[in-house]
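A single structure is presented below for examination.
Removed: one protein chain of the complex. Kept in place: all other protein chains.
Presenting subunit A:
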Amino acid sequence: MSEIIRLTAAALGEKLAAGEVSSVEATRAHLDRIAAVDGAVHAFLHVDAEGALAAAADVDRRRAAGESFGPLAGVPVAVKDVLVTEGMPSTAGSRILEGWIPPYDATPVRLVREAGMIPLGKTNMDEFAMGSSTEHSAYGPTHNPWDLERIPGGSGGGSAAAVAAFEAPLALGSDTGGSIRQPAHVTGTVGVKPTYGAVSRYGSIALASSLDQIGPVTRTVLDAALLQDVIAGHDPHDSTSIPEAWPSMAEAVRRADVSGVRIGVVKQLDSDGVQAGVRAKFHESLELLQRNGAEIVEIDAPNFEYAIAAYYLILPAEASSNLAKFDSVRFGLRVTPEGGGTVEQVMAATREAGFGPEVKRRIILGTYALSAGYYDAYYGSAQKVRTLVQRDFDAAFAKVDVLATPTAPTTAFKLGEKLDDPLAMYLNDVATIPANLAGVPGISLPAGLAPEDGLPVGIQFLAPARQDARLYNVGGALERLLEAEWGAPLLSRAPDLSSHEMAAAEEGAL
C-alpha cells in the first residue's frame, strides 16, 4: 500500500507544503486505492478522477507560483452525496435524483475547494440520510472495511468507510441523529457533529432542518479539527447559521489536556442494554482519562429515554415536508403513468417509483404526525420532549464540562440483520439523538476493539452548544493517551483489503 494514503490529512498537508509530494501524486494515490478496493467496499457512488486531477494540478501550479495556502491545501477529500456539487452527480442515495447534476456547490463544498482541497467524488449513504447502515441506499450498501459482511453505519457509511479504507484521508458527512458519529463508532474512525448552525446547511439536501448538521469524518481528531476550521463559519445563505466567529479547533487539539476537566457519565446510557465489549472499552477510556487528571461524575438525564420517540416524530414530520420538493418537475426522475396523467398523477407515480421503502415509511409517518387532530398529541408533544432533553443537558453542563457515552449500543452488525425491523434499526441512535434534539456538538473517536468480536468501538463526548473546542480538547487528549497504550492508531489493526477484494472477485460478489 502506498505510504501517501496512510498519512493523516495533517501530515499529508505538511508534506505538500514542504514540496515533498505534489497534490497530483497524492490525488493519484487515492484514486488508485479507490480503484483497487472500492469494488469490495462500495464507499463511493461517483468518482471524479478527471476533475480531481485537474484541481490537484491547479493547486500544484499555484503553489509553485508562490501562492500561500491553509494546512489542508492539496489534500483529497470525499464528499457525502447529501451535499450538492456543481458538475458532479448528487443523489442523496436516492433513485429519484439519479443522474441529477446540480448547478451550484453546497457551502461546505465551496469552502473545501477554496481551501485548495481536492474533492475525489461522492460517498454512499442511506437514501436521504434515513438509516443507520447504508442499506437503504438505492445503489446498494457500503461494506465495513473491518468486515465486509458488516454494516459501515449510517447514514454516512460511505464517508466513514472511505476514510477507514484509506480511500480518502478525510470526508464530509451530515448528522441528523448520529449519521456522522455512529459510522465513526463502527469503523474505528473519528466523526464530529458540530454545534447546530456552526457549518452552513446551504446546499445540503435537507432531511430534518432543525436537526441536520454538516461535519468532518476523519481518521484522527486533529484532522477533524482542521476540517471543521475550514467549513465552519457564518453563511448568509443559511439563516440558521451562527454569526459569531469560531476559535481554532486545531489549536484545541494541539493544546489538549484533560487535567481538571469534569466529565459526566450519563447514567441512562451506561446500562445493560449496551454490548459488554462496548461498555468495557468505554470504561477503560474513562479510567485512562481519570488517571490523567480528569474528574468523572455520574449524571442523571431522565428525559433522554424519551429522545428516540421524540426524534421519530420530529424527523419524519420535517422530512415529509422537505421531501415534497421531489415533485417530478424541477429535478431528477419523472415517471408518467400509462396513458398519461395530470401533474399530480405524474408526481404520485414518480414518488412511488423513485423513493425506497424507508423513505416512504417516514414520509407517511410524518404526514400522519402532522395531520389535523394529531398534531398536538404527536409533533407538539415531541417538541416538548425536546425542551425536556435540553433541560437535562443544561442541568448536566452546570456540573460538568463535557458528557461521555458509548457512541452506539453495539459494534457493527451484519448486513441484513435489522433491515426488516425498523424499530430495532432506530435504537442504534439512542446515544446520538439527544445531541441533535438540543443542538449541542458531539464527537465519536475510537476507544478500542470489543474483545468478543474484535470490532471497533467508539466513545462519544458531548459539549454545550458553541463549545465544540471542548470536544477537540478531550478527544485529542484521549486519542493521544490511547495511541500511546496501543503503540499505533487503531486502524493499523484493520484487515488488509486487497485480499478481501480478490476473494470477493473470485466469488463473483463484486
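To be clear about the criterion, a residue touches a chain if its C-beta (ideal position, glycine included) is under 8 Å from a C-beta of that chain, and two chains touch if they have at least 3 such contacts; residues count from 1.
Everything that follows uses one rule, which is that contacts and distances are computed from a predicted model.
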*Quick one: find the hidden chain's UniProt protein name among "2-oxoacid:acceptor oxidoreductase subunit alpha", "Aspartyl/glutamyl-tRNA(Asn/Gln) amidotransferase subunit C", "Urease accessory protein UreD" or "Branched-chain amino acid ABC transporter permease".*
"Aspartyl/glutamyl-tRNA(Asn/Gln) amidotransferase subunit C"
_Can you tell me which of A:320, A:411, A:428 or A:473 touches the chain that was removed from the display?_
A:320
*Out of A:61, A:360 or A:414, which touches the unshown chain?*
A:360
*Which residue from A:128, A:146, A:166 or A:196 sits in contact with the chain not drawn here?*
A:196
*Out of A:290, A:387 or A:498, point to the residue that touches the absent chain in the complete complex.*
A:387
_Using the document's definition of touch, tell me which of A:80, A:201 or A:351 contacts the absent chain._
A:351
*By the contact definition given up top, give the residues of subunit A that touch the hidden chain.*
100-104, 195-197, 210-211, 236, 239-240, 242, 303, 306, 309-310, 312-313, 320, 324, 327-334, 336-337, 340-349, 351-352, 355, 357, 360-361, 363-365, 367-368, 371, 377-378, 380-388, 390, 422-423, 436-440, 465
